[in-house]
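The complex is shown incomplete by one protein chain, all other protein chains being positioned as in the whole.
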Amino acid sequence: MAVKFDLNEREVWDGNYAASQALRQADVDVVVAYPITPSTPIVENYGAYVGNGYINGEFVMVESEHAAMSGCIGASAAGGRVSTATSSQGFALMAEVLYQASGMRLPIVLNVVNRALASPLNVRGDHADMYLGRDSGWIQFGAFNAQEAYDLALCAFKVGENHSVRLPVMVHQDGFITSHTAQNVYPLTDEKAYEFVGDFVPVDDMLDFSRPVTYGAQTEEDWHYEHKAKQHKALMDSRKVIDEVFAEFKEITGREYNRVESYDMEDADVVIVGLGSTVETARVAAKNMREKGVKAGVVAIRCFRPFPYDEVRDVLQNAKAIAVTDRSSPGGAMGAFFNEVTAAMYTSESRPMVTGFVYGLGGRDFSIEEAERIFAEQQAHADAGHITTEIQQFSGLRGPKLGFFKTARG
Amino acid sequence: MTEIRWHSRAGQGAVSGAKGLGDVIATTGKEVQAFALYGSAKRGAALRAYNRISDEQIFNHAKFMNPDFVLVIDPALAFTDNIIENEKETTKYIITTHLSKEELIAGIPSLQGKEDRVFVADCVQISLDEIGRAMPNAPMLGAFVKMSGMFELDYFLDAMKRVLAKFPQKIIDGNMRAITRAYNEVK
Partner (left out) sequence: MAQELNLLATDNRGQSQLEAGMNLAGWDEVTQGTVLTSFEGDATGIANKKAEERTYSDFNSYTASVASWRVQKPVFNRDICIDCQNCWVWCPDSSILSRDKQMLGIDYDHCKGCEVCVEVCPTNPKSLLMFNEHADLEESLAAWPEKKKKEKK
């Protein structure tokens, strides 16, 4: 019997602590980890909960992130509720094994505290690691603050373990900005949280000796394609389950989550589309712009994978000019997020103007003032009736103005 | 929205101080934010910690702020760090020093003309006397409570006891004395 953990109705937690409390409340059986800044406290705290008797789980320390995810796969295939955390270089080393987890349909929950990828070495937040995981077949949720890192971790277990989903889930939060910023967090009671997440009901578990199974079979060109298609369909179909889980979560907490979040969008002409903590900063800027008479709104992606194309198109189709913000060095293309949003908007009747901003690399600050400037620039596009700048721009960058790709429209 | 910027060295407890302050303020029903700017810093490296306090949920995640209070808990940083960065005309400074206010301001040109907004307390000496270690964060909280007028001292001490509950009684008592002394001594 686990020792009771005293919780207050209102806590002041940072994102890491909030995520680790979610792991405790979900009664995670196994955490296999190789800690890395800035996500270290998540697994460190879980280890302390085990050591101090707050949870009947197992903390397995391994020699690399590759081994950490491999261990998670073993524990998950064996039939346990499994989670871990990582960031940046650790995430990159894990990359190979991420595909194994999703391919084997193992509902592991990975808390990713987003951090830039070297080189140059940097411990601060950008979305390079999150983008690296975008084709890995995992569900990807984005938290914008500590409360959401906690809430979404609980939802992640419930979504991933649903038998019609059976997919691993990443819960992303921004390194330092969210992970190390303490804010008011309103946790559920242990009983309520566990009741929401529910018991782990295994599928094809290796410890079921009445039905021995093989994990990790080899398939060549005769079978691989069908398996990947089935997996992709499961990921696309998970959208319905995600909506149901979010609805259930709202019922018990009053806190509403949507795969696409929108703020001040009813009549918005100019929009910033963002991911992560930036969204909240942009919301403040949108409010300020509205006081100046600019109809500004913000659209945020809560569920980066499966990507919500329909919802993005629906919420943005009446906008005039849209700025999509990519917090990852695009490596010879437009930003990946820009491409997603633009693909969605291409199927709309209105086809609003879309430009992309690379910003915040390596933790570079994104201020309210800068968000206001971006809104003003979108208003200038809208007034001119065409994109007046290059399509890819760089926000908050020192040196001569940098930009790429020009529109051929009007 | 009240915004606070801490100037400190790694190991002096600015991050814990900012989080402790956030913890206490949250008990009054306000929304708080506490974060810090440090990298792979070693003990002694300069760092900055921040608090935001508001009646509504805090959405601003920018590091940039125009602080209402600047709390300097390392005596040397008052001279070497740009403590007036992004200041407002009303920004209040509480600085740890063994010097008198006049001596301190004489040595820091950027503070001249702001005499009515600069306050001093010897948080390092107070912590040495009362806690036995140079941990100027707790006394700085006492000085802040006095200058901000945000709480009654007794309310703050009670709330701080809960934040420090995991520490031995001796440490808690020392912190209480340090907070109280700084509250009374800041000027």
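Order as written gives the chain letters A and B; numbering starts at 1 within each chain.
The working rule: a contact is a pair of C-beta atoms (placed from the backbone, for glycine too) under 8 Å apart; a residue touches a chain by one contact, two chains touch by 3 or more.
Remember, it's a predicted structure, so these values are computed and weren't measured experimentally.
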Task: Interface partners of the hidden chain - shown chains only, full complex considered - done: A
Task: Per the touch definition above, residue among A:Gly90, A:Gly103 or A:Gly335 touching the missing chain - done: A:Gly103
Task: Of A:Arg166, A:His180 or A:Arg305, the residue in touch with the unshown chain - done: A:Arg166
TODO: Determine which one of A:Val201, A:Ala229 or A:Ala333 touches the chain that has been left out.
DONE: A:Ala229
Open item on the list: Please output the residues of chain A touching the missing chain, sorted low to high.
Closed with: 103-106, 166, 203-204, 209-217, 219-223, 225-227, 229-231, 233-234
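Keep in mind that, in the parts below, only the chains that are shown with their structure count from here on.
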Task: chain A-touching residues of chain B, taken from the complex the two chains share - done: 18-19, 22-23, 26-27, 31-36, 39-40, 57-64
TODO: Mind listing the chain A positions that touch chain B in their complex?
DONE: 10-12, 14, 37, 123-124, 145, 174, 176-178, 180-184, 277-278, 280-281, 283-284, 365-369
